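One protein chain omitted, others in place.
Order of writing sets the labels: A, B and C. Residues in every chain begin at 1.
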Amino acid sequence: MTHPLLDVRNLKTYFYLRRGVVKAVDGVSFRLNRGEALGIVGESGSGKTMTALSILRLVPYPGKIVGGEIIFKGRDLLKLTEKEMRHIRGKEISLIFQDPQNSLNPVFTVGWQVGEAIELHSEGKPLWDRIIEKVINILRGVGIPRVEDRVNDYPHEFSGGQKQRIMIGMSISNNPDIIIADEPTTALDVTIQAQIIDLLKDLRSRYNSSIILIAHNMGLVSELCDNVAVMYAGRIVEYGSIEEIFNDPLHPYTRMLLRCIPRTDIDVDKLESIPGEPPDPVNPPSGCRFHPRCPYAKEECKRDPIYIENIDGHMAVCELYRR
Amino acid sequence: MALLSYVIKRVGLGVLTIFGVLTIIFISIRLVPGDPAVIALGDLANPDDIARLRHAWGLDLPIHEQYIKFMSQVLLHGDFGLSIKNNQPTMMRVLNRLPYTITLAVLGTAIAILIGLLLGVLAALKRNSVIDILVMVFVVLGFSIPVFYLGLVFIQFFSIQLKWFPVLGPNPNYSFMENLRRMILPSIAIAIGIGAVTARMTRSSLLEVLNMDYILTARAKGAPEYRVVFKHALRNALIPVVTIVGLNFGALLGGTVLIEYVFGIPGLGSLLVEAVFERDYPQIQASVFVFSLLFISVNIVVDILYHFLDPRIRLE
Amino acid sequence: MDKVVRVDNLKVYYERRKGFLSKPQYIKAVDGVTFDIYRGEVLGLVGESGSGKTTIGKALAGIVRPTSGRVIILGKDLYSIRGQEAKKLRTKIQMIFQNPFSSLDPRMRIKDIVTEPLKIAGMKVADLDSRARELIEMVGLSREHLNRFPHQFSGGQRQRIAIARALSTNPELIIADEPTSALDVSIQAQILNLMKELKDKLDLTMLFISHDIGVIRYISDRVLVMYAGKIVESGEKTRLIDEPLHPYTKGLLDAVPVPDPSKRRVNPVVPGEPPDPVNPPSGCRFHPRCPYAKEECKRIEPELKSVDDDRKVACILY
Partner (left out) sequence: MKIWEMMIESKLFAIGLLILIAITLMAIFADYIAPYDPIAQDFKPKLPPSPKHWLGTDELGRDVFSRLVYGSRITLYVAFVSVSIACLLGIPIGLIAGYYGGKVDKVLNFLIDLMLSFPAIILTILITGMLGPSLTNAMIAISIAFAPRIARIVRGQVLSVKEEDYVVAVKAMGAGGFYTMTKHVFPNSMAPLLVQVTLSLGTAVLVESALAFLGLSAQPPTPSWGDMLNRGRRYIYSAPWMLTAPGIMITLAVLAFNLIGDGLRDLLDPRLRRL
């Protein structure tokens, strides 16, 4: 087997708060191959965003990566110097955020902001005119109308959908190996969301970039991804191909999560709902963190370590499969 | 152009405010218990003199005519009447004293902004470190120590103990350079309070901005940290800081009165205090007016600057 | 059938002044909307942001005065009656808000929150405490919760409290404005199930506003689809969603990603963005984005016409 493009091993990112330690990411491992689109799904607080930020080593204060390895093209990103890491960010791995309203700097023109991403990773010092030319091409490519007139406009002069297109343009400006998209359509309307998904699909086929799509919306993931990792309370509880996850989920959480989504295509009498609430991040339950809400929970589920079932890459962390 | 029309509107509002300020100043003489002319000249004054003064101040007219006379004199000629002290036009005396006060205010503001930005940025970048704590101690103390006491402490320490500076501030008898040297201590004293406020605002504003998604965007692009802080964050963080500096300029102007008193600087503030003790009502009115005129003007400039700094508002 | 609500050519324009001297502009949030809500049904109101669905909710709740048109609830014109009569009618309408973190007064105890509508209505309740207990247990919380403050609860629990509050006066109409969109899916399912259960048990009449068609399909009986301040289509939910008529409804339904990798979208997406509510396009407001648009769509403003039974659509194609 060839080496994966990205290999995250036992990643741990903790937040040190006054109340105690929040183990936002607590032993997460997954692999991403070149050209693959991986979905990471979970509810709020499951640690999916922090996993993304950890890969770029951009965890905000007071969070810290306290363990694990992030092997990217054979190098452990956690062992790079800050300067080496800067050359990875925006050039080899880029990031798109949830809320386009806040992800562009309000006091600079969009042309300058996209241009900066190019300038920062250019050899020598290219002329700004050349950069702007490139910016115009990129923005045209992501579907901004009348680009020539608009490169010198400020972010607030664009609609939410257009801002997200600009962010996407920025993220592909250096033709990166991996694009991490953190809930890129959550703040957008459904029709605009569909446009953005199409754009991402299109870019993926054009540039052969790998995509990590972070989402809480299962529909979005099924629309775009090849493989899915399901997170719950800081851990991956299930990983598999898109078909395996949606057609044959192993973990009770995945199964219930899928069944509690109100569908547009079928009528149901009663949604399955997961009882209870997600756990307190400072004092998560022992053993399998889902056990207090799980209808199949057994006594063993409360104990560490937990059983990992792995059938040809379809993996679930659940005692149900221990024989 | 949007910015131009905003400037016109803002200046128009300023003019309206100046009208109101003058009205309040006009009314203020009604606060004098009894006849202002009698109080100004003293109980033993000659009745003719009192009548003349009453006439000069327009107190013998019906109130609406007094108002029209007062407003037209001020607005058309900048004339608040003659000073009781030496019969000079009050406005001329104000203008003679103004350069000291303006120098003090400008130097004070400049130093305050310098201290404020420097300490604020430092504290924000070294959050929760010893430096941050020291800056916060400075902020709390600088905010609490009265400017006049601080001036006296400076004199005790820098002038009397260390003999670095003369005890008294500038006055017309010295050369320009000497006067500038004598301005240093008063300017720093006046700057500490506002510097503290600015530092605190800069710190919290910068910390807030550093939490924004667009800062993460800049980092995710691979921008080096100094560029993230000084280019992407500071420009945004300055927007609220500008407002705070503008609002506190009033406190700084009030401070000049006290600092001029402490250092014996013959500025507008000491003129005001002298006028109060001499019951020189026209002089009080003229001096107070110029103080609020300065404050209003600075606020107009700040508002325009604010519009300039923030494109979200600029193009509305 | 018994009508609880009759909305007649409702228009709500918001005034926006850009500056001190400039001419006011009018945001046409709702621009001529007519519909009914029948007793015992859940009417789903679906649309994207800026379509005017929240404004309709507020107009029905009595907090946004219409620019023109009428809102008739239980036979009375909500905005022309006064005094006791108005007060009496208002207590029969209750609202549930989107964000449970801001819709409960942080300084009040839960027992005061859930019984507040009774106090405002001036309703004589023999035992306020027992009513509070009854309400809180109806929404799946327990009586120990009554003495706590809102910040001690999670989002889902707070929304339960908001539901209890809305039920306190035995209202004839409940307006639910995106009650689950601030919640995680697993919690959303709990709240939706609770609302459905209560609807059946208490025979509630409800206007349910949402941008999520899945939620609308689950909870409502009939659906209105809004676009740029107008209703473009209405009808029984299953038929409307399975066989949409209006090009916008079709586009909207197509755009929703389904959690099933075998059902990936194949149709092209609706291009463009919703129009500026100050200057909406002439004719049909959807024409600039519509794949079937003809020349006359720019001129003729289509009316909402019955196609069959209870199905209405505003499009010249029909």
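Here is the rule we go by: contacts are C-beta pairs under 8 Å (C-beta built on N, C-alpha and C of every residue); 3 or more make two chains touch, one makes a residue touch a chain.
None of the values given here were measured: they were computed from a predicted structure.
In the whole complex the chain that is left out makes contact with B, C. Checked against the hidden chain, the listed residues B:Leu61, B:Ala251 or B:Val302 yield one contact partner: B:Ala251.
Contact residues of chain B toward the unshown chain are 17, 20-21, 24-25, 28-29, 31-33, 39, 140-141, 143-146, 148-149, 152-153, 155-156, 160, 204, 207-208, 250-251, 253-255, 257-258, 261-262, 272-273, 275-277, 281, 284, 288, 291-292, 295-296, 299.
Touching the omitted chain from chain C are residues 58, 61-63, 86-87, 90-91, 93-95, 97-99, 102-107, 116-117, 120-121, 162, 175.
Simple rule for what comes next: only the chains that are shown with their structure count from here on.
A straight line joining the Cα centres of chain A and chain C is 32 Å long. Centre-to-centre, using mean CA coordinates, chain B is 53 Å away from chain C. Those residues of chain A in touch with two or more other chains do not exist in this structure. Residue ranges of chain C in contact with chain A, taken from their complex: 48-49, 154, 156-157, 184-190, 192-193, 196, 211-215, 217-219, 238, 241, 251-261, 263-265, 269-271, 273-274. By the touch criterion stated above, chain A contacts chain C in their complex at residues 43-44, 159, 161-162, 189-195, 197-198, 216-223, 242-243, 246-247, 256-258, 260-265, 267-268, 270-275, 277-278. The touching residues of chain A, when paired with chain B in their complex, are 53, 56, 58, 60-61, 82, 86-91, 94-95, 97-99, 102-108, 113, 116-117, 120-121, 154, 156-157, 167, 170.
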